[in-house]
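Of the protein chains in this complex, all but one are displayed in their positions.
Lettered A, B and C in written order, each chain numbered from 1.
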């Protein structure tokens, strides 16, 4: 859906509901405005804000295309959309260096984009094309890219907890100040391996940040039915300091992430960050009838009152860092970019069947 | 070693160092004395104390024989002695009914005895004899006995966490007020499955008590090197109330266990109890040179100042529930009993080789 | 004779419905049967196999769990030891990796290690099969691992009829049983009798009689074998298709007798080819029908690669009617 309207875009709808202003060249406002603390925002700060907004928008519109591909039966298999959770990936990755590592999940498109992946190669991967990040071998749930430090999305819930911790182990050994971020849903809190590696990370003071994206549902089950006790006290019980943040507020996410990343880089060890968020759509693109596990009102509330793009847009406008028409223009731009990326992917060739036995062994 | 002396029995020593008083009939004192609160101890209370003492002594002297069997090369394989930790198993099991369940560990002899297993059939099992609890198929690490609610010792660290929780699941379903106790060493805190099942037990309010025997060593590594954060806050993080107790004080263990067992029976759910204790001897009978991982002084301290039998004996004597000669007599009695049990086991036949294919499938 | 041909069954159910009916019947019959797994209650699993059960049996017996495969499988083991008959649901066969300790070191060994004292009447239901475009971590067929482990039984139904009868047998069995369902088959229909019936373990079913070649197929590969048999028929080769239905216990006698008759054999299974189920079955045949075999037993399994996502790649990783047909033709010297 468009971040600039109140209404969630229906999955059937082919174009956004938003009324477009007349086309005109969009100028981003000059960065001489106030930041959220009422202080004058510095140029890098402004650039950061606009970059974060753009990244969130990229994710939103990337997923719009994914759903479209599914609906038009152009995509093999399923995909798990990140819509609604954009501020988490973007806020966290904004705090990272290019050579920092991330691991991702089945709901991984947002993390990949936020860490810098190119949408066209992502779409190509989603369509199983040779030009995809994994030559079509991975698909939606396995996008990986050494160039952006992306160790790979993982279709095993909590499957990358060990990998991320291991990357932090290497980082510490190499001594170049790299940090690893492990993204996972709150459903992964059910997997014991998460606690095993948190304990290891604490013992060995590894530079890893466990980012729990609490969107409140493990597939079709509310997390309160699967999670006893107190999530935020789990980390400390294993020596990992923990905190939570509003996952719909990209600035807040970025700020706490920066602090935790610094902590990790400074050799002070791991941390756990719970980002409270919501997925707007189904568990995967095929999960259409959701009322047996959550209400339309709940979805409506998040989409209208808690949308990370809308909230951030309002803030940027209030801070005079941009204005509504500029954002609409930006949306058109990014949408066109995504469309082009999709077209690239659709046109790209499949791998030859004889590639199937390549890459089993290095 | 004898609970009545200060000196640890050396593994080479063939008889206890304690000086025996003249043999005479031992009368347990009449139960008209004070209990630990200064109140008059009731008859059942006194019986309980003397029973607990006897059970602890049984375990101590059982293990003495095991070590002997090993030293004399009469026992196949190895065994992990429970010496030093007797108050834990005995205090906990004293709070249980016959139809309550326990699961045990590689260091399981104490749990089995405390839950009521017969030493002769245990020794037979340790020697791989047909008369053993498992017809010789299990050995030291797998003693199991439905008659005493013993679901089995387990040679996988934390391997019985799921089983105990499942038994509590059944107990809840059957509604007969049964409780399950899961014994494990603090090393098992490294296994994620422990947290998975604690979470389940909390969600489903299962009558299970997780008893962590913290003897401070995971084999040859101090638990502080393997355990970050705070053990007692782990349970609560998963909805399981936790507490700790002096594992060398059998009365204290019994009292807290009674409370937790009542809680579980009353449908109030699981709990976690850490019992601080110490193993006097090696990780297993063959672990003789231990100075690279712990000091002789440390061992000496526990054996002399923190011995659960000695402490309890002193208390019983102070409370006039018994006297030293009676206890020495008791020790002789129990030792003779153990000797007889060992003799039974040594004399018992091995299973026929054709039994090997029995019991694979029910 | 194929079992089903002997009976005239009017009603058709999908594979998923057959599984559900078996569960419902057993849960009605025996109050100790319960279902434990992720999204098994209202959601009825992602494949909707269990839809409706929670409505009939309630949340006490159809139990949603956290994403803790090791933990709730372990709970299943303990529950089974103490009077319940849990049916534990592992959503994708690939997640069995997380249950290996509970199944192999605990469930499979409890009876033996206790000298026959405790038993573990539990069923682990899970899936197998590729070609759903789900990539390497959601497409594996790992039944060979369990078939390797003494103490476990392994069931691979290939039709709705077999699914119902075998699942009922599994639930009543006093041992841990691992029950694999082909994801791609959930919607396929077949005749299923309404009332009570069970199918014994260790009895292969001759799905099609033939004289020239024996094709042993398991699970998803039975239909592939039947399809290949139909193609072979057209060129005058009469193929017998045998479905062992359980890899353990394994009905060696039926397999060997068939190959003694036909003198040629292909074994088709969707697990990885190497060190997989086809190796055991081929070995059993090669030994048992040694003097009758006119050609080596041909094994066909999944290609030795992690299952790729891309359709043109994934499609070549599993045996198909066509590839089995070609292999059979070659084996019969008609290539």
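Going forward, contacts are C-beta pairs under 8 Å (C-beta built on N, C-alpha and C of every residue); 3 or more make two chains touch, one makes a residue touch a chain.
Predicted, not measured: the structure shown is a model, and the values here were computed from it.
Peer 1: Of the chains that are displayed, which are in contact with the missing one across the whole complex?
Peer 2: When the entire complex is considered, the left-out chain reaches A, B, C.
Peer 1: Pick out which of A:63, A:94, A:145 or A:219 touches the chain that's been left out of the picture.
Peer 2: Here the residue in touch with the unshown chain is A:145.
Peer 1: Given the contact definition stated above, which residue among B:139, B:166 or B:308 touches the chain not shown here?
Peer 2: Final answer for the missing-chain contact: B:139.
Peer 1: Of the residues C:16, C:87 or C:108, which one touches the chain left out of the display?
Peer 2: C:108
Peer 1: Which listed residue, B:47, B:68, B:219 or B:332, touches the chain dropped from view?
Peer 2: B:219
Peer 1: Thinking of the whole complex, not just what is shown, which of B:128, B:149 or B:236 touches the missing chain?
Peer 2: Touching the chain that is not displayed is residue B:128.
Peer 1: Touching the missing chain, which residues of chain A?
Peer 2: Counting over the whole complex, chain A touches the hidden chain at residues 101, 103, 132-138, 142, 144-146, 151-152, 154, 156, 159-171, 173-174, 180, 192-193, 196-197, 199-200, 203-204, 358-362.
Peer 1: Spell out, residue by residue, where the missing chain touches chain B.
Peer 2: Per the touch rule, chain B residues meeting the hidden chain are 76-78, 125, 128-129, 134-142, 154-159, 187-192, 218-221, 225-227, 292-293, 350-353, 355-357, 360.
Peer 1: Which parts of chain C are in contact with the chain that was left out?
Peer 2: Residue positions of chain C that touch the missing chain: 94-98, 100-101, 104-105, 108-109, 112-113, 135-137, 144-145, 147-151, 247-248, 250, 271-272, 274-280, 282-283, 286-288, 290, 293, 295-299, 303-306, 308.
The working rule: only the chains that are shown with their structure count from here on.
Peer 1: Of all the other chains, whose mean CA position lies farthest from chain C?
Peer 2: Comparing chain centres, B lies farthest from chain C.
Peer 1: If you average the Cα atoms of chain A and of chain C to get two centres, how far apart are those centres in Å?
Peer 2: Chain centroid spacing, chain A to chain C, equals 38 Å.
Peer 1: On a C-alpha centroid basis, what's the spacing between chain A and chain B, in Å?
Peer 2: 50
Peer 1: Among all residues of chain A, which ones touch two or more of the remaining chains?
Peer 2: Answer for chain A, listing residues that touch two or more other chains: 190-192, 225-227.
Peer 1: Can you list the residues of chain C that touch 2 or more other chains?
Peer 2: 65-66, 68, 70-71
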